[in-house]
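With one protein chain withheld, the remaining protein chains of the complex are depicted in position.
The letters A, B and C name the chains in turn, as written, and every chain counts its residues from 1.
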Amino acid sequence: MLKRRYEFRAEFFDADPMGIMWHGNHVKYLEMARCRLFDELDFNYIKMKNNGFALPIVKIDIKYINPIHFNDDFIVEISLLDCDITLKFCYIILSKDGIKISKASTTQVAVTLDNQTLYSIPNELKTAILKAKSL
Amino acid sequence: MLKRRYEFRAEFFDADPMGIMWHGNHVKYLEMARCRLFDELDFNYIKMKNNGFALPIVKIDIKYINPIHFNDDFIVEISLLDCDITLKFCYIILSKDGIKISKASTTQVAVTLDNQTLYSIPNELKTAILKAKSL
Amino acid sequence: MLKRRYEFRAEFFDADPMGIMWHGNHVKYLEMARCRLFDELDFNYIKMKNNGFALPIVKIDIKYINPIHFNDDFIVEISLLDCDITLKFCYIILSKDGIKISKASTTQVAVTLDNQTLYSIPNELKTAILKAKSL
Partner (left out) sequence: MLKRRYEFRAEFFDADPMGIMWHGNHVKYLEMARCRLFDELDFNYIKMKNNGFALPIVKIDIKYINPIHFNDDFIVEISLLDCDITLKFCYIILSKDGIKISKASTTQVAVTLDNQTLYSIPNELKTAILKAKSL
């Protein structure tokens, strides 16, 4: 399974009046983990664009388990669940002590740059993922 | 059923390099609709705090159906699904022409201000909701 | 002088752990006031793009005078200071009671869409501004 861990910090502007990260800001860190992973695959959004497609999110769900406080470091663990018709990742956000902060999943479809849906994830991306898995 | 519609606009800073609202920004407009509704109930987050509790989000899911472009006006329709052990809303984001942009739901639990979970939505809020429903 | 007032609300996700709008979020409301004004001129960013130019911000300064709290309504008053070589606006953010929250100014230059600086604000925009001033 393709799985990576990236570390981030809860910034001042991420925290709400309760002193904890506003729930909507978790989405930013899921995107950051996904972009870091695409960079590792050497197949990021810029390369996708050059290959004539994009990968819009069609579904996201998040379960919030424990709060993250301002200035806390945390880990986003991203795992590939599926890469066939859709691209599906799941995520666990963990404190440095291993406490579960939240769990999430995202589903992306491939579209051409003029927004026509493709019925499968393009082969170039599948190949890049297979290569990373075999490392 | 308690249902309300609020109108917003996709701002320049909401749009991503594809020219459409970044998927994570939908969460802001769900929050804005919820806050407008709590204001209408005369029971907003400030009043909740004065009553000794908060309503953190424990679950969110969003399905993205069509893109919203920069400067487009849109409507968030929020409906109360449940107000017993948890507070659950569902949302439909619509273009001005009635095209479905996204669908979402959120679940909130009541906690005391020192973060102890309550096993039910406080009666003051239930009463405010019943009053609004009967209008 | 071209001057307009637009009303906004300090949202939950705008507020920081001190319960007041994070200073960086003022920039969003300056942008929103500017976009509302461009819409009134019938010359918004989309029309600019169709006319082959953009108006990037080259300078911003903000003085913070009083805090805005979560859920407070406030007014952004935007005034045109200059529209010749550069486009310059000044702004006053006011509470509903007329208390000054912050003062700001922005300077924009015109560039072609391939990022070549123009030495003057395009005539189409100047004309739209003159027309609005004469109303």
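Keep in mind that, in the parts below, a contact is a pair of C-beta atoms (placed from the backbone, for glycine too) under 8 Å apart; a residue touches a chain by one contact, two chains touch by 3 or more.
Just so you know, these numbers come straight off a predicted model, no measurement behind them.
Participant: Write out, one label after another, the shown chains that touch the chain missing from the document.
Facilitator: A, B, C
Participant: Where the complex has a chain not shown, which of C:Ile60, C:Leu80, C:Leu118 or C:Ala132 is the residue touching it?
Facilitator: C:Ile60
Participant: Which of these, B:Ala15, B:Ile57, B:Val76 or B:Val109, touches the one chain of the complex that we don't see?
Facilitator: If we include the chain that is not displayed, B:Ala15 is the one touching it.
Participant: Across the whole complex, list the residues on subunit B that are touched by the chain not included here.
Facilitator: Touch set of subunit B with respect to the missing chain: 12-13, 15-19, 22, 24-25, 70.
Participant: Contact with the hidden chain only, please: which subunit A residues?
Facilitator: 11-13, 28, 31-32, 35, 39, 44-46, 70-71
Participant: List the residues of subunit C that touch the chain left out of this view.
Facilitator: Interface with the chain not displayed, on the subunit C side: 17-18, 23-24, 27-28, 31, 45, 54, 56-64, 67, 115.
Criterion: only the chains that are shown with their structure count from here on.
Participant: What is the Cα-based rotation angle between copies subunit B and subunit C, on a 0 to 180° scale and rounded to a multiple of 5?
Facilitator: 180
Participant: How many angstrom lie between the CA centroids of subunit A and subunit B, rounded to a whole number?
Facilitator: Chain centroid spacing, subunit A to subunit B, equals 24 Å.
Participant: How many angstrom between the C-alpha centroids of subunit C and subunit A?
Facilitator: Whole-Å distance between the two chain centres: 33.
Participant: Hey, what residues on subunit C touch two or more of the other chains?
Facilitator: Counting only residues that touch two or more other chains, subunit C contributes 12-13, 70.
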